[in-house]
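Notes for the one structure printed next.
For this view, one protein chain was removed and the others were kept in their places.
Letters A, B and C mark the chains as written, and numbering starts fresh at 1 in each.
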Amino acid sequence: MVNYRISDLMTCAIADMLEDGETVFHGVSSQMPMVAMHLARKLHAPNLVHLNIPGGVNPGTVKQSSYSSAGADLVEAGESYFPLDQIFDLSMRGKLDVAFLGGVQFDVNGNVNASVIGDYHKPKVRLPGGAGSAVLIPTAKKAIIWRTKHDPRTFVEKVNFVTTRGNLWKIITPLCVFVFKNGKLQLDSIHPHTTLEEVQAQTGFKLIYDEIRYTKEPTARQLQTLRQIDPYDYRSTEF
Amino acid sequence: MVNYRISDLMTCAIADMLEDGETVFHGVSSQMPMVAMHLARKLHAPNLVHLNIPGGVNPGTVKQSSYSSAGADLVEAGESYFPLDQIFDLSMRGKLDVAFLGGVQFDVNGNVNASVIGDYHKPKVRLPGGAGSAVLIPTAKKAIIWRTKHDPRTFVEKVNFVTTRGNLWKIITPLCVFVFKNGKLQLDSIHPHTTLEEVQAQTGFKLIYDEIRYTKEPTARQLQTLRQIDPYDYRSTEF
Amino acid sequence: MSKLQSLKKAVETIADQSTLALGGNVLHRAPMAFVRELARQEKSGLKLVKTAGAHDIDLLCAAGSVATVDAGFVSYETVYGLPPHYRKAVQTGMVKANEHACYTVISALRGASANVPFMPVSGLKYGDLIEHNDYFVVVEDPFTGEPVTLVRSIFPDVAVIHVQQCDEEGNAIIAGPKFEDVLMSRAADRVIITTEQIVSPFQIKQNKDKIDIPAFLVDAVVHVPGGAAPTSCYQKYDVDEQPLRKFLGLKEKQEVAEFIKNYERKDYQQERGTRVW
Partner (left out) sequence: MSKLQSLKKAVETIADQSTLALGGNVLHRAPMAFVRELARQEKSGLKLVKTAGAHDIDLLCAAGSVATVDAGFVSYETVYGLPPHYRKAVQTGMVKANEHACYTVISALRGASANVPFMPVSGLKYGDLIEHNDYFVVVEDPFTGEPVTLVRSIFPDVAVIHVQQCDEEGNAIIAGPKFEDVLMSRAADRVIITTEQIVSPFQIKQNKDKIDIPAFLVDAVVHVPGGAAPTSCYQKYDVDEQPLRKFLGLKEKQEVAEFIKNYERKDYQQERGTRVW
């Protein structure tokens, strides 16, 4: 049996969501999906197109992205230049396959809040904002959200504020993967180290599922490749 | 007395219309204004900004523009790159001082026709089209039209079709300079070699003027500089 | 992943009635080999889009391949004069000329690149073009109540762009003026590159800062040295005056066909699949 951490599992599970040939975008503060995209390119998806804010298409390495996933290193290591404004346009045209986005609150109906807690104009808590979410979640073919926190305040019956909704596909957390299907956030798989009871206890709405599946564990090859492409463990930045 | 041709006179008169520091644009088939802009930069307007379709800002020479004023030579000789789409935007923002434009028919009310003779949808004669005129004449601070034909079919009481109108400032022909003032095309000056009678005979509307002024003749310095910057006489291409 | 294709195969993918954005400007870097092959394959009903076209539009009009032309200006430059075939086609009602300001073509393509149905244009305020063309409309700005002119977006099915250098995957470099080509590559549903030279992965890597069209936007790469002739191609060749002048004088359909046929050897020189680096 292989030895891995939860950040390894999440990174590999994200990589497994990506298919060869897809155009895939990540934004700022997105080390985990950045590493996952690079992992997918190294293994099963060599023709995946890796897009990012600074504009480096298919960076040959992500080893310099120490504190930022929007730095010049991605352009320096990239094979061509295709910056943010054009990536947005690409998504508007229906040509962005996958977008990785964040958020702070999610509800069972697939609504995302990255804006405020409390009144929008006089907020109790001002959140960083949805960045590209409000235009990418409706237009990317598949929006994937990753979140390193899974608690009842994150997954709620009804979000405080709807920053956006749309083509949400999956949400991955340290406990499970949700899939958005038939208008509801449903349990896709739970991670091997947890239980349905724990996931339910940490989720603010009643879990929807037909059967219990477990998230695939990272393979030895994935873990080995991860160590090569992400030696400084940026994938765990948020842990 | 200096010896010059009508194309020299027109080119120098155009150059004299330009002031130091102005941003000035010419399009395709525009050798005469191109040479005039270059002349102005060499003499009284060193800080004039020369803009053109291929995007070469302030080309150091126009000697290679043999058959085209939209060629790569202007970029090669330019000091930076600022292409057509951005020049249009610049004019929209009110930051283009002068635009040189063509046209086939002009009327006393300042309307320009570069589109059709006859019905728009089933034209008797399809003209090349107004190119940028329809957005530049309304937005450039001063639109200058040059035309190497001056006859009663060119200057008419009422154009067949209004491609555009707007901030038309001057029209220069082999016979005279018109100025658009108080909503009417008025005689600004007639060239030294012609007479008021000749200009009237070649103009399809009754000339408006208060006094008869003559267009300034090219100076020896202008002619000498012209020979240096335009040794292949592109300024006479349309003659 | 190599996207190399023969000229014939690439042109076979163009359906009749397609909307085509053609790269280059007037006498410069027009994708003429591709245009000639469109004529050889007797495409019909094409909708051409370009700010300022010349020989490309004129030739396709002469071949009877065109339904509409959306452009701001169609003419050879001064020394060559007016486009006889285009004019005749429009005047006889064969071709519909949708006259734009060059800028409204740009705006309409910007609209397509952002996938919006229209773009506001501040400069288009006066004149009969607004009245006579259904792709312009004046509305009230909901923020200020002021009138604002909109141009309907033009969504090209294919952008055809001739470049100096491209690798097999489609990373394309335009030397000299880019005209509207980069915008077209972002506005069109598909992008076909014809190129003077296929460069190696190593060469493209050395020049990656110059890549104007990244490979992932490109659907096919066609190797056609001389593919812009008789228009100019910066750093490669200047206009070829003799055939241009000849073409302007052609009258009969048969003469046009012969003119196009005469380019076959040049246009097909890479068809044998030779890999040239």
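Details
Just so it is clear, contacts are C-beta pairs under 8 Å (C-beta built on N, C-alpha and C of every residue); 3 or more make two chains touch, one makes a residue touch a chain.
Given the structure is predicted, the values throughout are model-derived calculations rather than measurements.
Contacts of the undisplayed chain with visible chains (whole complex): A, B, C. Only one of B:78, B:110 or B:123 touches the absent chain when the whole complex is considered: B:78.
Looking at A:72, A:196 or A:220, the residue that reaches the missing chain in the full complex is A:72. Check A:130, A:174 or A:218 against the missing chain and you find that the one touching it is A:130. Listed here are the subunit A residues that touch the chain not shown: 27-29, 31, 53-56, 67-72, 74-76, 83-85, 88, 91-92, 111, 115, 120-126, 128-136, 138-139, 161-166, 237-238. Although one chain is not displayed, its contacts with subunit B can still be listed: residues 23, 47, 49, 57, 78-82, 86, 89-90, 92-94.
Listed by residue number, the positions of subunit C touching the unshown chain are 107, 111, 114-122, 137, 139, 141-144, 146, 148, 150, 152, 209-210.
Quick note on the criterion: only the chains that are shown with their structure count from here on.
In terms of their C-alpha centroids, the spacing between subunit A and subunit B amounts to 57 Å. Between subunit B and subunit C the centroid-to-centroid distance comes to 28 Å (mean Cα coordinates, whole Å). Inter-chain centre distance (subunit A to subunit C, centres taken as mean C-alpha positions): 40 Å. None of the residues of subunit B touches two or more other chains.
Within subunit C, no positions touching two or more other chains are listed.
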